[in-house]
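Here the complex is missing one protein chain, while the rest keep their positions.
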Amino acid sequence: MKRWEMDAPGRARLRLNTVAIPEPGPGEVLVKVAAVSLNYRDKQAIESGGGPAMKFPFTPASDLAGVVTGLGAGVTRFAVGDKVLSTFSPGRLDGPGHGSARVAPYVMLGGTHPGVLAEFVAFPADWFVRAPDTLDAAEASTLPCAGLTAWTALVEYGPVRPGQTVLVQGTGGVALFGLQLARAQGADVIVISGSDEKLARAKALGATHVIHREREDWVEAVYRLTADRGVDHILELVGGAHLGRSLEAVALHGRISVIGVFEGFTVTGSSIPLLLKEPTIRGINVGHRRGLEELVRAVDRLGLKPVIDTRYPLADLPAALEHLDRGPFGKVVVESR
Amino acid sequence: MKRWEMDAPGRARLRLNTVAIPEPGPGEVLVKVAAVSLNYRDKQAIESGGGPAMKFPFTPASDLAGVVTGLGAGVTRFAVGDKVLSTFSPGRLDGPGHGSARVAPYVMLGGTHPGVLAEFVAFPADWFVRAPDTLDAAEASTLPCAGLTAWTALVEYGPVRPGQTVLVQGTGGVALFGLQLARAQGADVIVISGSDEKLARAKALGATHVIHREREDWVEAVYRLTADRGVDHILELVGGAHLGRSLEAVALHGRISVIGVFEGFTVTGSSIPLLLKEPTIRGINVGHRRGLEELVRAVDRLGLKPVIDTRYPLADLPAALEHLDRGPFGKVVVESR
Amino acid sequence: MKRWEMDAPGRARLRLNTVAIPEPGPGEVLVKVAAVSLNYRDKQAIESGGGPAMKFPFTPASDLAGVVTGLGAGVTRFAVGDKVLSTFSPGRLDGPGHGSARVAPYVMLGGTHPGVLAEFVAFPADWFVRAPDTLDAAEASTLPCAGLTAWTALVEYGPVRPGQTVLVQGTGGVALFGLQLARAQGADVIVISGSDEKLARAKALGATHVIHREREDWVEAVYRLTADRGVDHILELVGGAHLGRSLEAVALHGRISVIGVFEGFTVTGSSIPLLLKEPTIRGINVGHRRGLEELVRAVDRLGLKPVIDTRYPLADLPAALEHLDRGPFGKVVVESR
Partner (left out) sequence: MKRWEMDAPGRARLRLNTVAIPEPGPGEVLVKVAAVSLNYRDKQAIESGGGPAMKFPFTPASDLAGVVTGLGAGVTRFAVGDKVLSTFSPGRLDGPGHGSARVAPYVMLGGTHPGVLAEFVAFPADWFVRAPDTLDAAEASTLPCAGLTAWTALVEYGPVRPGQTVLVQGTGGVALFGLQLARAQGADVIVISGSDEKLARAKALGATHVIHREREDWVEAVYRLTADRGVDHILELVGGAHLGRSLEAVALHGRISVIGVFEGFTVTGSSIPLLLKEPTIRGINVGHRRGLEELVRAVDRLGLKPVIDTRYPLADLPAALEHLDRGPFGKVVVESR
């Protein structure tokens, strides 16, 4: 079978090797990978390493949709033929995951654990959930990280009430899931982008309002669009000092879910709106397996279709990564076909 | 009657004037002030003004305990002789108060509204609540701001479970109410201070652990005291870049209530613990009238005694303010006697 | 002006009298009534009295939409020309309302307080909220009781997650608001009725599944439709022993909102599902003013259109009440025209 492997960090070290199909050990399932959804984090892991626990040869990526083709001893959770998704943080079934104040939980496929850019993987059965019935493999592969991150923010932690306003920054994978899930909960959604074309597509996808970030100050635009009331829930996908702008835009007792780190790893903002408006700020670490199971059910019930910008064959991973560099509208997926 | 008044910002402009006892208008009560508790914010208002809405002559301070001595037309909420407390934010009965994303709620006695450093005040009956039965006036006067701030953080927004750990920074009024309320909810409490004497007093008041901030790194001390588990709820009373340290000390899915601004009006911290540990950060804007009513009931039931460092007669306000400069253990109160 | 009045309980005692237009007192507004929505409770009040505090001459009904035409002294909450709705429980701004364990809160227009079946009413400004922009008066008049009851159950107390299942019993006003609000939150909705025609209309309104209660056991049908998972949130609109059936149908950790009393004033059910599935049962007492304000905003944002079965002119109240006897699909409204 084929598997992408690297012997050192750096995009140039990616090789599509031919290796033996793995054997599922006790408690494991063998899964034939149908599609892998790429995340911004995968680019970072490929370029600069997946963290201190990274081992070489390293296979990147965390989010797969596939079919169970073999069962290790003692597996009852799945049967051969079941369509499945991987979970981003292996072993995090519910709650905050394993870790402490000093050593925070940081485990993921294609990082601290092996990745999924391969034709087959053999992992513990507990690391998978059943795939939705209504999506093809490429669509389904976008749920474990991008979909679940938006779900954790908007449903698990921050239920959104009908009539509230949600704001998403940009039109990447988490942003568009946020747009779709917020609309499904009856909220108005504001999308910010620097591209007229992307704003038009966001509008077509259901955005209530769009703001071109270079044409006007987005916080002033929020005040205008909400009659000064502000935004009830912001998906803070930029990070860094941008949190300060979100604190200006947030409504009284609103919520800011911190997800992105594009503007650096130090968040800053003014105490004044934080103290006076009493918003809740919470970081989002993707989510747990129960959340992914709930998202799968919701996707089937809602008929929600994840937005895929482009699908690439497995061998074209380099082109897919270059697409990620350019900033896709929604997700970039690599398919085994 | 006597009333402290200023004709311009600056501590030197404080005058204890003799003025007419006010008449309660329709819906107002006349209250004979027995005690006024001073807050750090009062110092700021006296020195640099109470905000854009400040009007002169200005009377500072927000927190009084007193007795109703007269009723305006239509008042049914109180009777003459009722012991009452002022509410910090007049008219905020429940929820976030009045304001918008653009113009956040910012109303308080001794700031945007008249202050209480006087022998009598006449205010709307809705601005008062019944005082506790078990406290004297000086003790009761500490509830409207310092007590309610700790209550809002630890009870209204962040219920604390038995066996959890709460950390308070310093030994001012909010910190000591935090210590007492967290202990009353069954939590361990860690107190940080730079004074051995204050730490000994905190210990006597019920602190489970104390950390001298100059003898060891307080975050490392927290890891040591909690076996790396971290703190479930931090009252962030320092503010500014100190938030970053609290993000290191907080437990998985813990909570940081931002209250203080001693290190400036820009909070900063690392995204890494914010994303991985998924703590909740929330600013605290004192609280609402329902919260104060609940606190009053709790104080009576628990037998909780607010900690007063020193009581000064009304005429000695300057000495009381100098005491505030030095950093009291608990509250400084001015009494009419 | 015209006003419906009774000098004693009994439908035959209803008289459409001509009386003077009331004068708004201090703090009151004069409202020209455009539409009044009738509730099942109004029938009870007319037939057997509105409770111990009922005074004669008695005017029934609680839910109006109208326009402010006059202001009493000191009113700032509204201006002449504002479109407004009444609040069902006058003076309940937020939280549980006023009352005790012994004397539960029981206040409503057209019961303990005067009713609204008149061309004009003069009530305190605090008893009104702004009407939605997107509804006509008849539609808007259905929000204060039927709409708010469904909102309180499904949004204020029991947030519904996308992908969950909500069940409503019957096709009355609360049931259809429940259907619409649950769909707006991304839930599947099951409707039970004994009429094929009403089920077809519920389906057209968005119901995911319908059950004809005389063709099959509805609990078995729920098991079939949900693959035994059960219902996450049940609006229990029948009451009495029917609660026991809802306990069978509810999902693990689901919720039952008790609203109706058609099968009597004693609820009964088996302890077994109550203990093992740990559902939450909660009674719904309509709701508070903040909830109505949120509902109004949601209605405007969602474009939600309340379902009115038939509109009657004010003079045809008797025909409207007979329609209520027969069980309308949605609401029956009386209009001043």
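Miscellaneous remarks
Residue numbering begins at 1 within each chain, and the chains themselves are lettered A, B and C in the order written.
By our rule, a residue touches a chain if its C-beta (ideal position, glycine included) is under 8 Å from a C-beta of that chain, and two chains touch if they have at least 3 such contacts.
These numbers were taken from a predicted model, which means no experiment stands behind them.
From the options C:79, C:104 or C:200, the residue with contact to the unseen chain in the full assembly is C:104. Across the entire complex, the residue among C:248, C:294, C:309 or C:335 in touch with the chain not shown is C:248. In the complete complex, the residue from C:25, C:74 or C:95 that touches the missing chain is C:95. The missing chain, though absent from the display, is touched by one residue of C:30, C:143, C:207 or C:222; that residue is C:222.
Contact residues of chain C toward the unshown chain are 95-97, 99-106, 222-223, 226, 228-231, 239-240, 248-254, 258-259, 261, 264-285. Although one chain is not displayed, its contacts with chain B can still be listed: residues 155, 159, 161-163, 181, 184-188, 208, 294-295, 297-302.
Interface residues of chain A facing the missing partner chain: 93-95, 290.
Convention: only the chains that are shown with their structure count from here on.
Relative orientation of chain B and chain C, expressed as the C-alpha superposition rotation angle, is 180° to the nearest 5. With centres taken as mean Cα positions, chain B sits 41 Å from chain A.
Each of residues 95 in chain B touches at least two other chains.
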